[in-house]
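All protein chains but one are shown in place.
Which chain is which? They are A, B and C, in the order written, and residues in each are numbered from 1.
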Amino acid sequence: MSENKKQNYLNHPKGLMSWILTLDHKRIGLMYLVSGILFFFLGGLLALVMRFELAAPGNDVISNEVYNNAYTLHGAIMIFLFIIPAIPGALGNILLPLMVGAKDVAFPRLNLASFYIYSFGALFAMYTIINGGVDTGWTFYTPYSTQSSSNVVPMTLGIFIIGFSSILTGLNFIATIHKMRIPGLTWYKLPLFVWALYGTSLVQITATPVLAITMVLLMLERFLGIGIFDPALGGDPVLYQHFFWFYSHPAVYIMILPAFGIISEIIPVHSRKKIWGYKFIAYSTLSIAFIGFLVWGHHMFTSGQSVFSQIVFSFITYFVGIPTGVKIFSWILTMYKGQVSFTPPMMYALAFLFLFTIGGLTGIFLGAVALDIHLHDTYFVVAHFHYVMQGGTIVAFLGGLHHWWPKSFGVMYNQTVANIAALGVFIGFNGTFFPQFLLGLRGMPRRYATYDEQFVELHSYSTFWSGILGLSIFLAIMNLFWSFIRKNKVDPGSNPWGGMSLEWTHTSSPPHPHNFEEEPVLQHGPYDYDKVIVEKTYNK
Amino acid sequence: MSDHNPNAPSHLKHYFHDVNQQYETSKFAMWAFILTEVLTFAGLFVAYIVYRSWYPDMFVDAHKLLDVNKGLTNTIVLITSSLTMALAIWAIQKNNKKLSVFMLVATFIFALAFLGIKYLEYSHKFEVGQLPGLYYSYMGPDAMHLNNPHIFFSIYFIMTGLHGLHVAIGMGLIAWLIYSTQKGNLTSEYYTPMEMIGIFWHLVDLIWIYLFPLFYLIG
Amino acid sequence: MSEHHITPLKTYLIIASLLLFLSGVTVWVSYVDLGPLNIVVAMLVATVKASLVAFFFMHLLWDDKKNLTLFLMSLMFFGIFVTITLLDTEFRGDLGLNPEVKNPINNRAAFYDTLPLTDTHGHPVDGHSDDHDKDKDHH
Partner (left out) sequence: MLDRLAEYLFPKQVSTYASDIDSLFFFIFYASVVLFVIVVFGMLYFSIRYRHRAGEDLKLTSSKDHSSLLESLFFIIPLILVSITFVWGIRSYLQMVIVPDDAIEIKVTGQSWFWTFDYPDGGTTLNELVVPSNKPVKLVLSSKDVLHSFFIPVMRSKMDCLPNRYNVMWFDSTKEGVYDIFCTEYCGTGHSNMGAKVIVMKAAQYDEWASELGSEDDDLPLDELGAKLYTKKACNTCHTLDGSALVGPSYLQTSQMWGQERVFDDGSSSVIDDNYVRSSILEPMTQIVAGYQGVMPTYQGLLSDRELDALIAFLKTLNEDSQI
């Protein structure tokens, strides 16, 4: 019991101000986590409202206007307020300095500033909702977005502000990874989650400025009619799409790369096996981040861009597939001759492999121009990116939360309930989104509030399973939250899965306010399960 | 922190090992920030290039409405301010506080002059109606044949405006530098903020080096 | 921090005079008609100037090469953005297919139709005496 009273970042220092003005990366990470999950629930609620409306063809629950607002806000909230900030902001913040053995990130004040900038941007987004919503789609295509009477300006301003938060976090992480590693922790001894954060941060600092300037140009187009994007004034709506996707395609990799990192941590630890192809995974992260900048035009295959760029974009698009495939095979081979435990994080990792493989392979269909023309802007695309974003990123995020939960907060959740929830997420997810592939093939367009009778059967399946999916996610998060309320504490020296990276071996759970009680000395690489037996020290 | 060295200089943050690590980290982050700045302007340069290739004749004729002399003066002012900024850092490296402050003040004044000239240019454009977007109303004999000149002026105002905003932010930062140097907070031992703001200020110069020929000197 | 490189005063002064000289050159060249080469020369001179600023004033020459890498990366991504966007905007209606997609339907924005003609000070002039105004300007 006396052990549990040890100083850690959660109980020391005390008081509200010590949280509001904290410079501790772990507390900032926790604040990101809480706000991220709140926005996740809000976005999820909007999704359920939409699915409910789509259970039957007509306007049964909500009107077209409400539906259009709901899908726009669902997209914008999930992307800009949850997925992009949540993984780097929450898990990245809590873990990165621990993993590189640093006392904090390179610029703690900047780190806190990014959180408040993010909150400030989020206020604009919330204002948008209170003030009647925005109905342009999260893509804000001109000229609809320059004409719409809904709250385009507050929403784009919010996104513009959140962009700065994203840039500053990326900047901070890059500097931390380059300069704050302890001696001996060379690039090839870094945990792969750090590599993933490195790739993510590079994309954040290079792509996000272009989003910022695009949003500024869009607002100016509304205020002054500058004529760059508005065809009525000599502008070109397709140019807007180039600007928008120059950010928003790499943004997909801001969302998925950290998920790759999480999976690269979970699988070796829970299989007690050295990761397969370390360098391949590390370099494929960087090459995906780079190639991600060259392929944005595949979002524009029906926009009327030149035939030449159609061909070039289709060609380069396939090169994203190859490093991604290498990763998937490496993860599977990691389990070969290991000792695999079916713990909740591992269940999520296996679900990820299944779902993300579907998401990735359906991307190949969309990369073939001729086929994409039929599938573009249909439910096939909706299903594809949900398999990548939810089946990939969010499932990995849940896995990561379960994996580092005892480390970050010093409490252990009920593992049986967690496994049931993971199974529910997996089944509910497939039930919701697999029918949408079939809908898309048959020609059901996306962003429709009402639809033709021919699609009703598949839509109602999708709606039914979305309820299961929603409940399962709620159960998973509540199970985690419950462990916090119940104070189901683990031993401070606990290493429940037998992890080998610094956050498991050199600091207590939850960590000390300054991370390490003494400067860590590196003894082995993060995946050396062939050299050292790390005991699982949590017994319950 | 138990292992915090009591002999460490006051400007060393506890989470760094030594001053050199702290200096190099700041500088690295500053260059990462420069990267984001370049890419912010990149969007506008792309807009410029695309529209120039769509409206080559309009760009050539519309640029004649700009004042080359004011543009050239501003170029000279900004290059000189870059020199004085560099000399301020040189002086503080040599621990010459007085010279450093003098050079910073000079930089500040040049920056002010730049904005002053910009103001004169803008106010003339406002007067004659060479404004961005829908506010464009200038149909003088040298412009009535132009095809969509409002796009040229939109891009001109946004790019020079964003650049001007950077000059203004730089002035605020330099004012703060003058204050801290005068107070003796910055010395040859620790002048990281001056070096960082210097890099920012040179970037402002660097961007103008491209804006000047692209707007004022189209062939 | 005595180990930091201190650039000699002379270097700064030489670089600054070079920059001022090149600014003069670029203005002078712009009055010589070189056809499409004008823009090439202007950009070359600007790039030389920019490199001088980056290497000497911003100390990239003596710095950790990581910083230079970051700077070059920003230029590379800018290059990617421009090149790939131009692949579309320069090649619409290419391959000789469907020439109707090449240009906008109405080239000039509609609001110009209602703009009154002005003199060089931006004051509206009477549209009907248009021709006289032009004559006046020739005097």
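By definition in this document, a residue touches a chain if its C-beta (ideal position, glycine included) is under 8 Å from a C-beta of that chain, and two chains touch if they have at least 3 such contacts.
Bear in mind the structure is a predicted one, so any value in this text is a computation, not a measurement.
In the whole complex the chain that is left out makes contact with A, C. The omitted chain makes contact with just one of the residues A:Y127, A:Y318 or A:F474: A:Y318.
In the complete complex, the residue from A:L123, A:I373 or A:V521 that touches the missing chain is A:I373. Although one chain is not shown, part of subunit C still touches it, namely residues 97-98, 100-101, 103-106. Residues of subunit A in contact with the chain left out of this view: 64-65, 68, 135-137, 141, 143-144, 147-149, 231-232, 236-238, 271-278, 280, 302-304, 307, 310-311, 314-315, 318, 321-322, 325-326, 328-329, 332-333, 335-342, 346, 350, 353-354, 357-358, 361-362, 364-365, 367-374, 376-378, 438, 441-443, 445-452, 498, 529-536.
Basically, only the chains that are shown with their structure count from here on.
The touch graph of the protein chains shown is complete. For chain pairs B-C and A-B, the one joined by more C-beta pairs in contact is B-C.
Inter-chain spacing, taken between the CA centroids of subunit A and subunit C, is 39 Å. Inter-chain centre distance (subunit B to subunit C, centres taken as mean C-alpha positions): 16 Å. Note on chain placement: the centre of subunit A and the centre of subunit B lie 35 Å apart, centres being C-alpha means. Touching two or more other chains at once are residues 66, 73-74, 77, 81, 85, 89-90, 107-109, 111 of subunit C. In subunit B, 24, 28, 32, 35-36, 39, 42-43, 46, 50, 134, 148, 150 are the positions where the chain touches two or more neighbouring chains simultaneously. Looking at the complex, you find that subunit A touches subunit B at residues 102-104, 106-108, 167, 170-172, 174-175, 178-180, 205-210, 212-214, 216-217, 220-221, 224-228, 233-236, 239, 242-243, 514, 517-519. For subunit B in complex with subunit A, the residues that touch the partner chain are 1-3, 14-15, 21, 24-25, 28-29, 32-33, 35-37, 39-44, 46-47, 50-51, 132-135, 148, 150-151, 154-155, 158.
Chain contact summary for the complex, subunit B toward subunit C: residues 19-20, 23-24, 27-28, 31-32, 34-36, 38-39, 42-43, 45-46, 49-50, 53-54, 68, 72, 75-76, 79-80, 82-83, 85-87, 90, 93-94, 127-130, 134, 137-142, 144, 147-148, 150, 188-191, 198-199, 202-203, 205-206, 209-210, 212-214, 217-219.
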